[in-house]
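Below is a structure I'd like to ask you about.
Here the complex is missing one protein chain, while the rest keep their positions.
Up next is chain A:
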């Protein structure tokens, strides 16, 4: 059996793969946070709850409406994203002129309400979502066994991340977003309906979280607390990458997943803290983050 740095290749690759999958979720979630922060300047603390809601809605839709995984992958982000639009229109817009700290507190409160309500109804133990039939089983790559669903998650997350990057960096709509981030008042003076742009951006960011939630449903137990535990790590990822950088969010997300995976191989005790150690290092050396612009 091949040995890499004293670890069997299959174990090494397996952990690397797990790390990459986690990284894909970090990337999707920190991307949504970055998109929202860019235009709204709000740190969306409800992001974890919205991710959880994605998984939950997918599960309930399957159970009560018979909506399958593939339909859920499209419909759930739409439904949860629409909820985001409603939240922005009814609540966030009213505090947009206040210090951004209020937005953080408000979204945190929303997350607590959402989680608390679902815990009351469903408890914390969580349930499982069946892996769609077409994605069951796995591939034997020779050096490791790759479950098909994990490969799919990685591909889907990368495609969505890449698509989002393309829209923001290479299209006209993206140019509106970038310019609106810099100078919303001038964008209005050019005839762009900035409040509408903000609403749609928040809805899109929330939809990204819900999409990640649906992807996660067959992998992890679907429980009301699944988002809050993940979100702390995602915030660390965002700090490392630099707030508001799209590409930074994606690359850092994947990289941190990998680092976490590698740590699990060589020093499992530190696996849960390594990202925070990286965060401390980055804050000491590059306070604006690896991809952030110095203010």
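Here, contacts are C-beta pairs under 8 Å (C-beta built on N, C-alpha and C of every residue); 3 or more make two chains touch, one makes a residue touch a chain; residues count from 1.
The criterion applied here is as follows: contacts and distances are computed from a predicted model.
Chain not shown in the complex: UniProt lists it as "ABC transporter ATP-binding protein", one of "ABC transporter ATP-binding protein", "Beta-propeller fold lactonase family protein", "Cbb3-type cytochrome c oxidase subunit I" or "Peptidase S24/S26A/S26B/S26C domain-containing protein".
The omitted chain makes contact with just one of the residues A:2, A:82, A:127 or A:183: A:183.
Although one chain is hidden here, its contacts on chain A can still be listed: residues 172, 175-176, 178-179, 181-183, 185-186, 188-194.
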